[in-house]
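Only one protein chain is missing; all other protein chains are in place.
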Amino acid sequence: MKLLPHILQNTHPDLMRVVLLAMGMPLLSFLVFVFFGKKLPKGRDWMAAGLLGVATLLSGWVLIQFWGELNPQDSARLTLNWMQIGDGSMGFTLGLWVDRTAALMHFLVNLITLLVHIFSQEYMKGDPRLDKYWAYLGLFSFSMLGIVLSSGLLTMFIFWELVGFSSYLLIGFWHQKKGPAAASMKAFIVNRIGDVGFLIGILIVLVHFRTTEFAVLLEAGSLWTEPGTMPAWLTLAGFCLICGALAKSAQLPLQIWLPDAMEGPTPVSSLIHAATMVAAGVFMLFRIAPLLSPEVKMTLMILGALTAFLAALSATVQTDIKRILAYSTISQLGFMVMGIAVPEYSMFHLLTHAFFKCGLFLTAGVIIHSLHHVQHELKEKGEALPFDVQDIRIMGGLRRIMPKTFVFFLVFGAALAGIPLFSGFLSKDGILLGVWAMAEKSGGIYWMMPVLGMSAALLTAYYISRLGLLVFFGENHLEGKLKEKGIEGIHLASAPLKMYLPMAVLALASFWIIWAPGSPFDGAGSWLFPALGENHLPHELHLVVALSSLVAALGGIALAWVRFGKNRNAALPGGKRGFWANLFFNHFYLDRVYARFIAGPFVWFCRQLGWFDKNIVDGAVNGAAWFAAGKDRQEQSLSGALGWFDARIIDGIVNRVAGVVMRLGQAALKVQPGKVQLLLVFTVAAVLLLLLYLFYFAAG
Amino acid sequence: MNLEMIVFILFAALTLVAGLGVAISRNVVYSVFLLFVILFGMAALYVLAGAEFLAVSQILIYVGGILILLLFGVMLTHKVREMKPRSGIVNLLPGLGVAGGLMAVLFYVLGKANFPETPPAPTQLVDTKALGLETVTHFLLPFEVISILLLVALIGAAYISRKSESPENPTS
Partner (left out) sequence: MIPTSWYIIIGIFLFCLGVFAVITRRNTVIALIGIELMLNAANLNFVAFGRMQVNPFEGQMAALFVIVLAAAEVAVGLAIVLNVYKRYRTVNLDEIDTLSDE
């Protein structure tokens, strides 16, 4: 028996070496910065970016290998035997699996992280904990790379948790402030809820298939086509598994963490929203899609469609620029989850979305950055003009002040809205086509998906146009305010060129030309398709869907123009909101509902348990000890009891008259809580009980 | 019943009585000195089991090192004027219950277990030289690991018990 993990399979050792090297770069960055961050010389910012640059180049090479040298169906696998339990038929294997999809995602994650690194150099300049920031970014991208390259659910789960942890670090990067600390905690806990489901699902799969390797599972997954061949509780496993994806990808009902996660630094938001973290859920769904039963897929699609629609509604009334984008991400992720009917298009949308959403966040980052500057200068001048740098109500007219930013915003916004010739159109169109075709085939409730999807597409165009109109057109409200106060010499400045460089790359990838140079109006013509999956959508529907989604997009823009085009300075939704606007603004009060009906009862329950523990269990044990103890202890305990009596009972009478009789008894019982040793007693007693169980029941 | 057995019973009884004394004695210093008796009794039992080197190391390490440490511990944590550092007993009933239960379970296991009462004749002489050779051949890895552990423990102990330098937190 080999105790250490050993290699079971390594199909393309050379390729795998490069992949491992690329994966090691962010990890190296993490290790170097976490241990020696403070000691590094001045160029350390470039060192972090450089490591990611090398990783990007390596992953680009891998990508080229997959499109040039290898067959489309070829994949490189590296499998390790992690451990052996029992007779070894249960495969606890870890490993990496690089196929074309993984190679694509691998490159995407590296590239986006590299761009975010470059952007962050300006954005985070002067932060005292910059070394930690680079370290966390390294860990984050390393764990995300692990997810996309993992060969099985077990491996994926390990990196999944790492992503959760590093996102916790990054969201709460400014942990000295209250908001980020709470937001990171919330993200962590909500993700944990999904992870429990994920883990249970993995265990069911492991028990049933004796392995969690995707390659084996996918073959087994095709059994769904013959009804009755798969046990019913695999459906349960599917439901458990998607819990993890729903939490990570911020879908109903676990989407509440994502808007709050905006508390993190803006580059981090762009990273979370583009290639990492939220993409993990969709990627996982893509991997296990064949394994999901029709019921699970149905649930996923409904949840995705609802999320897409509801989040888009919420995005229409937000006033915080990052929150608008956050809800937009939730909505777009809803599209992807809904598109699980056509997983290859979900993946496509994930890829295109990564670029333009990252770009949108960087656009927001540029604006916030320059507003921060203004805030800083005001502070130095000693002027009091408090404003929220993320509030779109103080923006406006930025078209003149930041023309470059405006152009980039137009590109990214058009891609998001789904205007033809932009990347978003290709992929969103494919998803809508897929659900439409499914609805035509199955009818009934399936029509919900295309209807909700189209409405969400309309709303998407509406909220992004609203954002654009309010931020870039009209008068600049901040300058107006400055003038009112008579403060001179402070102006909004354009951002340094270094910030625009990443945006230029992202903007290029927001055009159709990168994705489907041959067919600007039909995503099916993309070069990605043989790799992502066979494309089998009905072509005759394409025109209808494309036209209606175009109508939806233009309709949304027109609606926004009507509403905010003329009176954009005045009609800012702010102070007073109507009932519906309020509902949308607070995202249907989901937070409060959860706090009231889930967190509240849970805390109450815990309090009851704590009370029981403190007053009944301890009391009984201590009482027993007290009676058994010698005479001198009784004297001591009497005074102790009197002091306790004083504190607890005299005060207690006022509060709880009814409990007095019981508590009197406890006052005599409760002596001194010998906590540590009592814990030991419980531990040993538990071991004894376990042994008894083993002797009498398990052994028979 | 041969002489070996009688000696064993004598030392075993000595060890157990001393152990009982450690567990219930009120005086902390007594407890520590009774531990001394236990350790000697144990060493004798080791000799009877044919583990002479172990017996010697037991006395060297335990009596020479651990016991002294414990005595220092007692002295440093009790006021000097208190000539008889006393220590009470808490959780008597739970302690009795748990220890008694544990004993019952262990005896039950012993009763059910099936192993030869008398060991086979030793094939190899277990003397100090052989043990030393074995340490640096077969058991080299555990040996190295345990030496690192000792080093870590040493540094840790020195670090924990050092005088605090930070003025804002003088107690730690």
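For clarity, chains are labelled A and B in written order, and residue numbers in each chain start from 1.
Simple rule for what comes next: a residue touches a chain if its C-beta (ideal position, glycine included) is under 8 Å from a C-beta of that chain, and two chains touch if they have at least 3 such contacts.
On a predicted model such as this, the values are computed, not experimentally measured, just so you know.
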{"item": "Contacts of chain B with the absent chain, listed as residue ranges", "value": "4-5, 8, 12, 15-16, 19-20, 22-23, 28, 31-32, 35, 38-39, 42, 45-46, 48-51, 53-54, 57-58, 61-62, 65-66, 69-70, 72-74, 76-78, 85, 87-92, 94-96, 98-100, 102-103, 106-107, 110, 115-120, 122-124, 126, 130-131, 134-135, 138-139, 142, 146, 149-150, 153-154, 156-158, 160-161, 171-172"}
{"item": "Sites on chain A contacted by the missing partner chain, in the whole complex", "value": "610, 614, 672-677, 680-681, 684"}
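What we mean here is this: only the chains that are shown with their structure count from here on.
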{"item": "Averaged-CA centre spacing for the pair chain B and chain A, given as whole angstrom", "value": "53"}
{"item": "Touching residues (chain side chain B, partner chain A) in the complex", "value": "88-95, 97-98, 101-102, 105, 108"}
{"item": "Residue ranges of chain A touching chain B (in the complex, touch as defined)", "value": "621, 624-625, 627-630, 632-633, 672, 674, 677-678, 681, 684-685, 688, 691-692, 695"}
